[in-house]
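Note that this is a trimmed complex: some chains were dropped, and none of the rest were shifted.
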Amino acid sequence: MSEQITQTAPPTPQAHDAPPSLLKRMLGGSAGRNLGLVIAFAVLILVGTLTAGDRFASFDNFVTIIRYASVLGVMCVGMTFVITAGGIDLSVGSVMGLASTMASLTAVQLASAQTSWLLIVVIALAVGTLAGLVNGVVIAYGRVVAFMATLAMLVGARGLAELISNRSTQIVSDQGFLEFFRADLLGVPILIWIFLLVAVAGWILLNRTTFGRRTVAVGGNAEASRLAGIKVQRHMVYVYMLSGLTAGIAAVMMLGRTTVGTSTHGLLYELDVIAAVVVGGTLLIGGRGTIVGSVLGILIFSTLINVFTQNNLSTSVQNVAKGVIIVVAVLLQQRFASRGSPGK
Amino acid sequence: MITVDHPLLEVRGLTKSFAGVKALQGVDLSVRAGEVHCVLGQNGAGKSTLIKTLSGAYQPDSGEIFWQGERITIGGPVAALERGIATMYQELDVVDGLTIAENIFLGHEQATGGLLHVASANARTAEILTRLGHGEISPRTEVGSLSAANKQIVSMARALSRDTRLIIMDEPSAVLDSQEVENLFRVVKELTAQGIAVVYISHRLAEIRRIGDRITVIKDGRSTATGLSVTDTSTPELIRLMTGRDVDNVFPAAEPIAADAPVVLSCHELGVRGVFRNVSFEVRAGEVVGLAGLVGSGRSEILEAIYGARRSTSGTVTVNGEALRPGSVAAAVAAGIGLSPEERKSQGLILDEPIFKNVTLSSFGRFARSGFLNERRERQAAREQIEALELRPANPDMVTRTLSGGNQQKILLARWLVHGTAVLLLDEPTRGVDVGARAEIYSLIRRLAEAGTAIIVVSSEIDEVLGLADRVLVISDGDVLTTTNANDIDEPGVLDLVMRGSAA
Amino acid sequence: GGGTTNAQPTNASVEGNEAQGDTIVIGFSGPAADHGWLGAINNAAIAEAEKYEDIDLIIAEGTNDANLQISQVEGFINDKVDAIVLLPTDGAALTEVAIQAMEAGIPVINVDREFSSTFAARATILGDNYGMGVSAGTYICEELDGNADAVVAEIAGIDSLPLTQERSAGFAQALSDCGMSVTNRVAADFTVAGGEATTSQLLAAAPQIDALWNHDDDQGIGVLAAIDAAGRDEFIMVGGAGSANAMRLIQAGDSVMKATVVYPSTQAADGIRLARLLVQDKAMSDLVEVEIPNRIVLNAPVVTSENVEQYLPTAFES
């Protein structure tokens, strides 16, 4: 297997002299790795501008695109950690739904009491993190394959959300909450600022901290990491908690965006989130992750939807195109990345 | 010796590069029927690449291959197998989920119309295993449950299951103990007696002396000598041909340990249920203790239990007077124990990460302030060790995967040097490492001991254990048979003990 | 029990129908109640059954998989229930198993999504999807005075459902009758989030809109959230299905929401009642005809600020 990897995507020649040149570092670094994505994104914007003109290429429209991407984008940041660590989290969509339901239910029940709307936020984040904790413990200590453990959470969390909400939609009427999350700051919606904040925090966490280093190490070789003294199981739990936390943040954003909490929030989001992260260049087998790539990945998807809507094309056509684009993007990604992912 | 018009296999001017790496830059090789032709060279010289072009796993960029005088191209593994070239690869190439018989007939299953003949495959496998001196292994055994040594035997059996003219063995003895190596040699002699040629790759020059007929030496992708007679070439000359310099292939002399050297590590009645029991010994500062024994005797497990990578079920481990929590690697590392594991690639390294991150894998936390890493300082610390150990290439940003075995081993040592350890556990520190790097690692281990580190070495090469260690524990089937000064016992002595131990 | 369609009904008065009869077992199966209207359908059915002591309701609710729903109906047949009330996930796909039930002597009441064979149901209760589209279209025609240049946007529900297609067809027909047409159309998925997401895209694609029809008031919450976020109020919006929430907005009169088209959420409840009458050989009161009708199509009235008081009490909560 290890040989296949080196074969599939030939390693770029590496300079033997100690500090690689700036250009090489750029190309070998995130700009180079993301070149395929940047090209894909540029082509998409070009197509949008050509087919929909000013309606597409307007500030407001870009805000629309990014605001749509922001809820999913926040989850992409958490998912990037999980996948980099060699795991997968199929439950993010469901957990987001569950967190939104729990938080809005509290909001509705406390509508009379004079509690701060921060409580809504705290509950959503706590529910998300808790679900992540359960995922992490079952995977790391129960040694259940991540795919199955989080699939179980996907099914279970959705059921739980339906049960506690009795399948009804909870409308949040707390004005403080709504005003905050539906507001603009410097002409840009708060949701986009939150997305930006989470992405930047995620980038720093992954690339500049010991937590990020551990995540990459565990995903690259869990056994070697364990024997080097890293607490692999505990770290995996943290990583899933992080993913749950971002699902909780996404739930708050969704509450702000739609004003309601319901068990149907986040349906099938896991597929879009995973697709964006992998298209972005994070290796599904672990050991390599890029937040910039994940953000570009989700922006590409949401621009795609926008371009199609601008041109009045049906969801069916969108789906066919999306399928093709996923494959093409992964292929491009492999071509431009310094190392590709193996064929399985 | 059979004389024929043409050599069985002849290779001229073979080249092969991988995006930027010139692995082969002109290799000549000529193999006669019925001989054992040894291929020597340092790590990364291109030996495995050479044999992979012969087995059809790689396509050469240029050069010619002649088979019984006829020029051929080997388009793929099937083409090579059909001509009678079978290969035992360096990386174990068996499938864990299949039985021994299924592994042996993989790709040439005994079947009619796609339907398998399970019974006949099992019967033929049993025959081959018996021929290999392992008639006691059931052909139905799942390969995943076998030890590395037995997997090597399956690999061998697979080569024999075909109608072969040439068997290529890429470091077959690396995972074998001396007893199994004897068995291997017996089979090789049988094969050559039938006119089958063997290409044999090993870093152990003593083995070459015992079994080889002729030698080809490869250096930096070029054959620097071909067809040397084993009997006419001295060891120092071989080493010069391989490395381009003189290497003292002797173990560095050990200073006697100071009488007042403190006990650093002490194991008291340590045991892991079903694997080993009642292991008690002490290691003092500056002392090298060797664990000798056959493959599967439980030596790795003892190291793992000390290190907390495996939870001990009885007994205690004490470092500098403090008892360790069983089953916690983090506690062991914090107490100053370091382990260089047996399987370098799968247990030791993150192959796709740069050298410096592998070097600091156990200690990167130290280069961080409230969680934020300072990569500059980290790289600097790694660079110091890289230079001290003469790790090549000396570029801390190089991806680890491309390094030779010896240099990968040095990364693991560098890791613990950066971290700083009181006790160093070395499991097979020279497996697959070439003569030059071996000598460097030996002297490094000595230097570390002299600096006061307590060291435990496990090796399948008994002479290595005896040469490196001050004191030796002989282990068999999870029992410590004896503890003695390394000077008071020799290789036959150890083997004798082990035999009697396992018979009892 | 053991109702057959041949027996003569015995009573047609309201009091007679309310009177307790033999206890009957009714099997009820519907699509996954993954949104407000469907939830309301289920809840209404259960509430209706609870009103009668002589009804024993077995619920096999909740699937969008025809394969599974078929096996649920097979289960009812195995259990020899007295009647089946079925809101199929796909009318055509459930037709054969419904026929099987009918052949086994179990009357089937078809609700909302119609079977492809008339032999599959003893009685059919439908909302008028096409009529909904027509109502919404007609209302918009009137409000915009048939201005042919007007920008009319449509936010559909799940596009692959026949009911969505019927609604769209009715809407297009009514608009074309007054010389107008749909300029922008997007399909959401009956969820709040889907409504919000598609609407925000739609609003970006259409900078100026005159009227907007949203098929479903559940996803309407999301649609309104998106409209609010975009700060748009230049158009009138018409809803669909008729949730209490939508009606309250119409009543308040301070949003773009001006009207909604009712799609009764009481269909399954009516189905339960009909099933009971059928099995107990009763007739529908207020009809002269003693036999239960084969086909009942419910009305799709437009609710505006003028008549909202009348509809609000029976509207469903999201």
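When the chains are written out, they are named A, B and C in that same order, and each has its own residue count from 1.
Going forward, a contact is a pair of C-beta atoms (placed from the backbone, for glycine too) under 8 Å apart; a residue touches a chain by one contact, two chains touch by 3 or more.
For clarity, every value in this text was computed on a predicted model and none was experimentally measured.
S.K.: Write the complex's composition as a formula over the displayed labels, counting all copies in the file.
M.R.: A x2, B x1, C x1
We take it that only the chains that are shown with their structure count from here on.
S.K.: Using the touch definition from the top, list the chains contacting both chain A and chain C.
M.R.: none
S.K.: Between chain A and chain C, what distance separates the C-alpha centroids? Give it in angstrom.
M.R.: The computed centroid separation for chain A versus chain C comes out at 36 Å.
S.K.: Take the average of all CA coordinates in chain A, do the same for chain B, and state the distance between these two points in whole angstrom.
M.R.: Chain centroid spacing, chain A to chain B, equals 42 Å.
S.K.: If you average the CA atoms of chain B and of chain C, how far apart do the two points sit, in angstrom?
M.R.: A distance of 72 Å separates the two centres.
S.K.: Please output the residue numbers of chain C that touch at least 2 other chains, ranges allowed.
M.R.: Residues: none.
S.K.: Can you list the chain A residues touching chain B in their complex?
M.R.: Touch list, chain A to chain B: 2-3, 5-6, 10-18, 20, 208-211, 213, 216-217, 220-221, 223-231, 287-288, 339.
S.K.: For a test of understanding, state which residues of chain A touch chain C in their complex under the given definition.
M.R.: 52, 55, 58, 60-61, 64-65, 67-68, 167-169, 171, 182, 189, 254, 257-260, 262-267, 305-306, 309-310, 312, 314-316
S.K.: Help me check something: in the complex, which residues belonging to chain B touch chain A?
M.R.: Residue positions touching the partner: 18-21, 91, 307, 309, 329-330, 332-334, 339, 341, 345-353, 357, 361-362, 364-365, 368, 371-373, 393-399, 401-402, 415.
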